[in-house]
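Every protein chain except one is present and positioned as in the full complex.
Per-chain numbering from 1; labels A, B and C assigned in written order.
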Amino acid sequence: MLLRDPVHGLITFEAEEEAILVRLLATPEVQRLRRIRQLGLTNLAFPGAEHTRFAHALGAAHVMQQLIARLRKMHDALPFWQRLTSDRARDALAAAFLHDIGHGPMSHLFEAVSAGGGRRDPGAAPSDSVSGIGNSTAARSHEEWTEQMLLDPNTGVHRVLVEDDPELPRRVARLVRGHHPLPYLARAVSGTFDVDRCDYLLRDARATGVHYGRYDLPWLLQSLRFGEATDDGAPGLAIDGAKGLSAIESFILARLFMFQQVYFHKSTRAAEWMIHAIVNRATDLLRDGTPLPHVPPGLHSLALGERLSVEQYLALDDQLLLETISAWRDCKDPILADLCARLRERVVFKTFELFAEAASPDKRHEAHQKVRAIAEEEGLDPDLYTALDVAVDTPYSDDRSLTVIFGHGRAHRPAEVSFVLDRLRDETLTRTRLIFASELRDRVFATLGQ
Amino acid sequence: MLLRDPVHGLITFEAEEEAILVRLLATPEVQRLRRIRQLGLTNLAFPGAEHTRFAHALGAAHVMQQLIARLRKMHDALPFWQRLTSDRARDALAAAFLHDIGHGPMSHLFEAVSAGGGRRDPGAAPSDSVSGIGNSTAARSHEEWTEQMLLDPNTGVHRVLVEDDPELPRRVARLVRGHHPLPYLARAVSGTFDVDRCDYLLRDARATGVHYGRYDLPWLLQSLRFGEATDDGAPGLAIDGAKGLSAIESFILARLFMFQQVYFHKSTRAAEWMIHAIVNRATDLLRDGTPLPHVPPGLHSLALGERLSVEQYLALDDQLLLETISAWRDCKDPILADLCARLRERVVFKTFELFAEAASPDKRHEAHQKVRAIAEEEGLDPDLYTALDVAVDTPYSDDRSLTVIFGHGRAHRPAEVSFVLDRLRDETLTRTRLIFASELRDRVFATLGQ
Amino acid sequence: MLLRDPVHGLITFEAEEEAILVRLLATPEVQRLRRIRQLGLTNLAFPGAEHTRFAHALGAAHVMQQLIARLRKMHDALPFWQRLTSDRARDALAAAFLHDIGHGPMSHLFEAVSAGGGRRDPGAAPSDSVSGIGNSTAARSHEEWTEQMLLDPNTGVHRVLVEDDPELPRRVARLVRGHHPLPYLARAVSGTFDVDRCDYLLRDARATGVHYGRYDLPWLLQSLRFGEATDDGAPGLAIDGAKGLSAIESFILARLFMFQQVYFHKSTRAAEWMIHAIVNRATDLLRDGTPLPHVPPGLHSLALGERLSVEQYLALDDQLLLETISAWRDCKDPILADLCARLRERVVFKTFELFAEAASPDKRHEAHQKVRAIAEEEGLDPDLYTALDVAVDTPYSDDRSLTVIFGHGRAHRPAEVSFVLDRLRDETLTRTRLIFASELRDRVFATLGQ
Partner (left out) sequence: MLLRDPVHGLITFEAEEEAILVRLLATPEVQRLRRIRQLGLTNLAFPGAEHTRFAHALGAAHVMQQLIARLRKMHDALPFWQRLTSDRARDALAAAFLHDIGHGPMSHLFEAVSAGGGRRDPGAAPSDSVSGIGNSTAARSHEEWTEQMLLDPNTGVHRVLVEDDPELPRRVARLVRGHHPLPYLARAVSGTFDVDRCDYLLRDARATGVHYGRYDLPWLLQSLRFGEATDDGAPGLAIDGAKGLSAIESFILARLFMFQQVYFHKSTRAAEWMIHAIVNRATDLLRDGTPLPHVPPGLHSLALGERLSVEQYLALDDQLLLETISAWRDCKDPILADLCARLRERVVFKTFELFAEAASPDKRHEAHQKVRAIAEEEGLDPDLYTALDVAVDTPYSDDRSLTVIFGHGRAHRPAEVSFVLDRLRDETLTRTRLIFASELRDRVFATLGQ
């Protein structure tokens, strides 16, 4: 299989151990990823951000292939039972390719809804706000769906995997969760520096036109070496400090920049909130028995708090959700119709960012109450037309999933030896914003200052 | 307005004459372009090709802005009534931005269907085959829709334009068709070297990952000068030969390469045929009164040969059409359900390319008959499950829309002075293929040889 | 004037206020920059780093041109006497173009030699070590030469400048030093974010192949606004925080990365030391009256502690110095001949880096004494064949040359509002190394550990 890719240029899967990717490609679960954008509604702020999770899955498998090639140049140093056999390579490629099949529509947002059984109390406190990428609850949920699809004997991916080996679905599922007897392989699928991040940073940067997300992937791969052995004797991944320290620094900074510029962009956050409000409103209506046009069965089940079947979940994608929202513009509930019409015509909610002292838990809550009051005075439901959004990320947690080694020395955590990372370690990046319908803008700005 | 774009990097519309773009951006007609991919189903072959006509419209306006800046550095040479006033600049920017609003879903394909009243006799002769980009009938049709939207007093774009000047809709419509008292401006909107091509070549090249479509836009703009005066005294566009000959050569070759590699790609052509077959089948069923689920009103009108309203046409987009196809998988007609299921799961029809003698009108017709016979033997309707596809393009027609001038000399046609273009002038690039359901592949290849 | 440039693509100087650049280009002082590499001997470690100060001068003028265009889109907000007139633009362009004409051969190294009268006591203490880019003594010296060339009525640049305005040489000289009644213009020539850095970061990154030095120049320029007024009422440069904070962060990080990867690269530092040792040895010989072949007059004067004339200084360039070193391989002094032969054949001295505690002033001095002892035992002059090299840079000093403003708020220092810069502010990056002849490598490593 030969593919052209805007990020990596040429992608080829021609080796025997890569043949499984060609077969997985044809499954409905993988093809569905064509209908889910990598960055949800980020295309509202960055018109180029139309790239899909399908392209990302191919990219992640390609990075894994490059990583395997690099590891194999080094693995003669290992005892033979720790080396990267063809079987292990195939497992890792499949895991890289399939790691995202459990994603619901609209990026990570939908998971938050489904995880909570379709009901939330919006706008109350930071932890209730629109969940962001990296939100741990959401992340777990999406991985659960991935696991379920891998293990369900009725899915296409399961059938393809068991053709090779009955144990493969389970092994791939464990790999996706970051578990494998070889720590260096486990960390490559899920860790600070994993093939998922390696691809999405480059892909998101290119699609949005934000340059800061670029880092030097070939050099980073070339700087890899095996790290210290873990308890059971197999080594983890490490960076050769003399070569690769800047590479890993710029990788981590790239991620920080993408959060600041793209993932936490105000329009994206506001639009995601709107989807949220729409789903919440529809849920309430459906529970009350109000009929709505064009309700996809999966959404209906969610609204009623029923557990979705894999089949129902798979039927949900960006295309379906957006068409549903399009259809609801004509529904009888004026609020739902209004919210759907706004989103369809891209009349996105506005935001007011809170900094420093004003962003403290008490102050932001207070500010939100003011905004809620304004909404009410204007005749808008404050639960749906306003929100307090606290987006949080830790750009660099100094875990031990990737160590740095100089010469024959011992393994260091990156922050121990990096000028920049030492200063970023475990620091938290927070963006606090009030979100509200655009017609409230003047009053909100007048009330909150500026 | 500030935007990041994967192709041009930074796009800014901040000048007074550009303010109209910000207002046009918010209209439903422009926002709809977010739901129409630039390259239809090309994403089946090139996973990155998800970019929309919306992003392209912004890019075309950006190129126009750059072109205007360049023309203004030169226009002091013109009598003042031929210069690029703010009003003329605004008109040109609006035309560049709106030139594609008339596009139907699925790239150019849908126009062919609607142009023909929803009915064609497939698979008979080259001229009946799936219409490609550049197909003149289709192109006319899409420009007609654009004109209608501009002139219809109920559209958002019309309302924005008349706010500035009651005559603006008409002037923009004329510009989109390539008519303007100033030939140099007319050719910039519609000509061999127009802002549409300038943007789409770069955008399609980047999204597909096909490098050949790149050419040197800044250098090309810098090489521009005014050409010879036409009858009424105003000059056309010309290239300064000493500077820009290679730039214009590589621009034209870029287009040739994109046709060879992307626009005429076999999977794209086959998938477009499938959409075609689906629409034809649905049309037949609807005419016979067979009920189908989820039929968008516009599609229904088309099937019955009724003229679509602007509103109906605007409701049609890629998202809606793909969701409709998704819904039809469960319809009662087994053939339509089958075709829709194939497309949804990306089981694309196969192709067999005919070269040289085998591609002559007689021979290709004969070959098609053989493939039709095979389909019938396998129980498949040859009108829907096979097609003869003849894709034709003339990479370089030596028109006079862009001339080349050396020093103070006279204007030459590019081919007169270009080593490469002289050899390509008016040559025709043809790709002849048989398209057929994938299960027929072995028999077709066995019959037609290889 | 139209030029192609590997960094900026197309460079054009066509406006009237830019005409002076075309005339300055033809002067011997500017043409001499073709014979001085931007990065001295860095090409030993990065084979692509052959780019010259001439190309950089063009690039800096181009960035100034872009900056001027941006400032002019904003300067209507200023009282007319603070605006960017054509004369002021011309002055700034000339200053950007000429800011480096005082550079001696071999990057900044040669200045250190000449500044010190050609004699140093090598290898004693950090402050005596090879001076690095950014070394303040060296920087002053090179700017002194620039000033002298601008003011000397016999130079070509002086003659070109006075043709426009008798006061121009003095104004340009003041601008190069960062002095101008308009702070926003002064800081553009010399400040945290000046056109010199803007160009050299991109140029050095591209030539070396080190990606980390890239940042988003167009976005950075677009993010500029006027800052707070200074005492005399004219504003400085500022960044619009909402747009440009990431841009300025990545600019400063780019510089940090280039120091870590390129400017402080061990081979470059070692090779520069070798040039140093060669010049020192030759100086001693010439002072003692030992004849040497092919001594350029300027070098001879330097050796005798005489003040160089502008003419003598201008005759010195990389090409001449390297040919002189080539000729000295055959001189009668075996030590000088040996050092020259090593450099010619790229047998570069080795390094041993000291980290953490081992890099403290006492410890590194102690380590150096051990290396000197080894050199002596091997019959090598420790003053010439060993050195202690302490390279120091402060990636980000939170000066007030560029402020950040959000909305209508007050000006902040970047570190006040930047997550990353706050953590880097005034931190010092230090690389401590011992440099020694390659044949000492094994003994040095055995003695110093590892």
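Definition applied: contacts are C-beta pairs under 8 Å (C-beta built on N, C-alpha and C of every residue); 3 or more make two chains touch, one makes a residue touch a chain.
All figures in this text were calculated on a predicted structure; none of them were measured in a lab.
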From C:L21, C:L175 or C:V210, residue that would touch the chain that is not displayed: C:V210
Residue in contact with the excluded chain [from A:R23, A:R83, A:R159 or A:K243]: A:K243
Touch criterion as defined above, residue of B:V160, B:V189 or B:L253 at the omitted chain: B:L253
Touch list for subunit C against the chain that is not drawn: 3-7, 9-10, 26, 28, 31, 34, 37, 43, 46-48, 50-52, 54-55, 58, 206-211, 319-320, 322-323, 326, 344-347
Residues in subunit B touching the chain absent from view: 211-212, 214-216, 219, 245-246, 249-250, 253, 256-257, 260-261, 395, 407-409, 419-420, 423-424, 427, 429, 450
Subunit A residues that touch the omitted chain in the full complex: 2, 4, 9-10, 12, 14, 73, 216, 218-219, 222, 243
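To be clear about the criterion, only the chains that are shown with their structure count from here on.
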Chain whose Cα centroid lies at the greatest distance from that of subunit C: B
Rotational angle, Cα trace of subunit B fitted to subunit C, multiple of 5°: 180
Distance from the mean Cα position of subunit C to that of subunit B, given in whole angstrom: 51
Centroid spacing, where centroids are CA-atom means, of subunit A and subunit C in whole angstrom: 43
Sequence positions of subunit C contacting 2 or more other chains: 216, 219
